[in-house]
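Removed from the display is one protein chain of the complex; every other protein chain stays in position.
In order of appearance the chains are A and B, and numbering begins at 1 in each one.
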Amino acid sequence: MAIDAAEVPRTPGPVTTRTIHVTVNGVSHTSTVQNRMLLVSYLRERLRLTGTHIGCDTAHCGACTVLVDGIPVKSCNLFAVQVDGRKVQTVEGLASGATLHPIQEAFHEEHGLQCGYCTPGMMLASVALLAHNPNPTEDEIRRGISGNLCRCTGYVNIVRAIQHAAQKMQTPAKGGP
Amino acid sequence: MTPAEALHGGIGQSIPRKEDARFIRGKGNYVDDVDLPGTLFLDLVRSPYAHAKITALRKEKALAVPGVLAVITGADLAAAKLAWMPTLMSDTQMVLPTDEVMFQGQEVAGVVATDRYAAADGVAAVEVDYEPLPVVVDPFRALEPGAPVLRADKGKKDNHIWHWEVGDKAATEKALKESAVVIKERLYIPRIHVSSIETCGCVAQVDAMGKLTVWMTTQAPHAIRTVFALVSGLPENQIRIISPDIGGGFGGKVPVYPGYVIAVVAALTTGQPVKWVEDRTGNLTADSFARDYHIEAELGATKDGKLTALRVKTLADHGYTDAAANPSKFPAGLFHIITGSYPFATAFVEVDAAYTNKPPGGIAYRCSFRVTEAAYTIERLVDNMAHQLKMDPAELRLKNFIPPEAFPFQSALGWTYDSGNYGGALKKAMEMIGYDALRKEQAEKRRRGELMGIGISSFTEIVGAGPAKQFDILGLKMFDSAEVRIHPTGKVLARLGTKSQGQGHETTYAQILAEELGISSDYITIEEGDTDTAPYGLGTYASRSTPTSGAAAAVAARKIRQKAARIAAHLLEVSPDDIEWKDHKFQVKGVPDKSKTMAEVAFAAYTNPPEGEEAGLEAVDYYNPPNLTFPFGSYICVVDIDKETGQVKVRRFVAVDDCGVIINPMIVEGQIHGGLTMGFAPAMMEEIPYDAEGNNRAGSFLEYLLPTAVETPKWETGKTTTPSPHHPFGAKGVGESATVGAPAAIVNAVLDALEPYGVTNIDIPLSAHKVWKVIHSKDAA
Partner (left out) sequence: MYPPNFEYYAPKTVQEAIGLLDQHQGEAKVLAGGQSLIGMMKLRLAQPAALIDINRIPDLAYIREEEAALVIGALTRTAELGRSDVIRGRYPILSDASAEIADPTVRNWGTVGGNLSHGDPGNDLPACMLALGAEYRAEGPKGARMIPARQFYQDSFVTALQSNEVLTQVRIPRAGPGTGSAYSKMERKVGDFATAAVAVQLKVGKGGSIDAAGIGLTNVGPTAIFAAAASEFLTGKTGSDSDLKRAGELAADASRPFPDNRGPVEFKKDMVRVWTRRTIAHALGRAKGGP
């Protein structure tokens, strides 16, 4: 890309802020944020939920994927002010206490992660995919996670993990209520 | 149940990974997750020009931005003699420029602010005046007389960096002259970028005692500590490098980049912790580049297809400085593994390196020091030779492979291959994919005018650097280490000199120790990456962890066993000579029910050591491998080409790998899947192109094309097992094999499909428009 040297910045005025009310992983937060604060910065730096990662800055890699009202979005391409009044779920909200979400179990059991950096976004995209399509074909899975890049796994075991999770989610958990 | 089965997590078991526990919960600790009170943020001003004189740099407006505390320039660094730093190849690299910028995206100034947003505002407000200078992009032009000399600062009179050669020039010349068939091909392996999903970054902190701690995305923390000590003059005990969880490395996190140094300077000057995390455009324009080799190769053969000689001449584009990450004695890395899987009587390789107005290149991209360039060249040429001779490419390979009984094998260019069974791997791959049926299908399709191709790559890797007498980085010998300590209750803490970036060391090293100590891997904790605690090591890259630190772990465990055997003898009231290590415990020879476990021995080592025996149970090993290891494999790829659009579809891809004894088959298979994808990517999609002005045309993931799950082929894997004879438990290393081997198979398949068009090469990546051009120009003609 050509870096544009001619772009003249606007004279910085006082930074403007806004107060937002957001429910993150079931916890209500009221925060005053800069208008320009990206959702990913809010989650990572304000709430210290560092499981949401930044990978590309341009909405291509999906490492920053979180669920907003159940829908996966790239949190580096959204302002925190846009989620005022909404519910956000991050990777930290997947497990209930010590009990892992089936997608977490499946990624572990099928070796669907290596460096772990893309994993939170990949798992959240998978959860949303399975919510729409509880029994996806391999091609549907591959298309469904195509907004998330992984550099380590070659996707084979991620696909297996999602298939495995789909099975788990259709079979009631043993012994659980 | 035998005791061997009862041991959980020994060698050969596909146990799930320990490290997953934190990653699946979002509790990994990557550099950007390190959160120290009072942290300041560093952002960088970058050059819009590929070559320009800086005529003015004004900080004032940036310093007026609320939150901006400092602007660091080359002049500031020059005052501390830090404007330049040495590279791993003993060249020099700017930390920040004082006069000229040498590539687009080069770091020009650092802005330190109270938060990232203010730092970005500050970067936008720094005013820099540039006077553009002539740009040198093409390395061939760079070497022409009259080209602008880029490194006059070093007293250079031209842009030639070095010449390196190996092999018998005269004998190769003669052998090629006498060969019935000689083919020649020019191959360009373009500049590519590792693009781990985590970019580079660090947090630098100086405490009240003057100790510098740097949390850093580094694959080699110990070597970095020594480099920092030598460059900064700080005593090495006052420097601590911590490599926390790493979001992918692939070679990109071996060198020292300017941002790290600027962050350290900023921490020293402000007295507060400073965090620098590169954005993706910075990453894609300034660091972590690989390849960029212009190769001209000639291959000779007899009429009946015996390969005779290989001659290779290469021009390496290093950018404005040679900051490649190679062992010191090997400026072109291990490129001379280029004779591959074939017993050439003679070969000759020469490489010349040139400066251009590009960022420094030459890190590995999931590859052991230029092995991909070598494997690609030989496997492309062997396929071309088969087509030239009208022989089946599998047959030509099978006819020429180094036979299994010839190992250890001395290659024409000086390597001693440890072990191999190349024919075995290729035959297995052919069987898995149904090779003969595919050739029949192809013949039918060709009659109908359809384009289907089959490509093979039978590569030989060279990993595990390395023997200390040959291999060093800046003088540091390339051994690696393990320190193993057994606690009184028989639980283990082991620390190693390498550093996992996703390879799963916490699991696989524990499996090695479990096997060697007879203790379940559940009770073995692995630590790496903290220079204050781990033994000195050269780090993880070039598939060296298992061959070096993995071996060190085994040897350290065996050292422990020697002492433990004495304690066991004491406990069993027999002579140490009567004790044997069997079924993961100490037994009295011939009396299996008289035995002691390692846990029992450990307890005694702290509570009841024999007279004259030191308490405790631990050992350290610095392992200097006697040789490299030589993993290998055979890959077969089937492609279909859309004749109208030039789009290539990989229909099937079978990979048979042989990496010796496998510690964890699940992890190995996962590494092969990933490696194949990073072989597919540069073959089909990835490239960092530069225009005539030196503008990087792939500065974001919009243009630098990482494959998604949709483009990535559905990999099929298989294995053969040929142990390394010199590794303590026969392992070889595997993380990079697939990246090394895959590209040639894919390109060979495409060229096989395009055989009717008489084309012998298309430079990677095989973009649709390039394939279209081949088809279109022929069809139109």
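Criterion: a contact is a pair of C-beta atoms (placed from the backbone, for glycine too) under 8 Å apart; a residue touches a chain by one contact, two chains touch by 3 or more.
Since the model is a prediction, treat every value here as computed from it, not as a measurement.
Novice: Based on the whole assembly, the unshown chain contacts which displayed chains?
Specialist: So, taking every chain into account, the missing one touches A, B.
Novice: Please pick, from A:V22, A:L49, A:L78 or A:L113, the residue that touches the omitted chain in the full complex.
Specialist: The missing chain is touched by A:L78.
Novice: May I ask which residue of B:T55, B:T302, B:Q410 or B:T645 touches the chain that does not appear here?
Specialist: Only one of B:T55, B:T302, B:Q410 or B:T645 touches the chain omitted from view, namely B:T645.
Novice: Give the residue, chosen from A:T16, A:T30, A:S96 or A:T171, that touches the chain omitted from the document.
Specialist: Spelled out, the listed residue whose C-beta touches the missing chain is A:T16.
Novice: So which of B:L7, B:I24, B:A120 or B:A604 would be touching the chain we can't see?
Specialist: B:A120
Novice: For review purposes, identify every residue of chain B that touches the missing chain, sorted by number.
Specialist: Given the touch definition above, chain B has residues 116-117, 119-121, 124, 279-281, 644-647, 685, 687, 689, 697-698, 701-703, 705-708, 710-711, 767-769, 772-773, 776 touching the missing chain.
Novice: Could you pull out which residues of chain A are in touch with the chain that's been left out?
Specialist: The missing chain touches chain A at positions 4, 7, 9-10, 12-13, 15-16, 18, 34-36, 38, 41, 57-60, 62, 65, 71-74, 77-79, 81-82, 84, 125, 129, 143-148.
In this text, only the chains that are shown with their structure count from here on.
Novice: Any idea how many Å lie between the Cα centroids of chain A and chain B?
Specialist: Result: the chain centres lie 29 Å from each other.
Novice: For a test of understanding, state which residues of chain B touch chain A in their complex under the given definition.
Specialist: Chain B reaches chain A through residues 16-17, 19-28, 30, 32-33, 35, 46-49, 65-66, 104-105, 116-117, 121, 124-125, 128, 130, 195-199, 245-248, 250, 277, 279-281, 285, 501-504, 666-667, 669-678, 695-703, 706, 708-710, 712, 714-715.
Novice: What residues on chain A touch chain B, complex-wise?
Specialist: Interface residues on chain A, with respect to chain B: 1-5, 7, 9, 12, 14-15, 34, 36-37, 41, 44, 48-58, 60-61, 63, 90-92, 94-95, 100, 104, 107-109, 111, 113-120, 123, 138, 141-143, 145-159.
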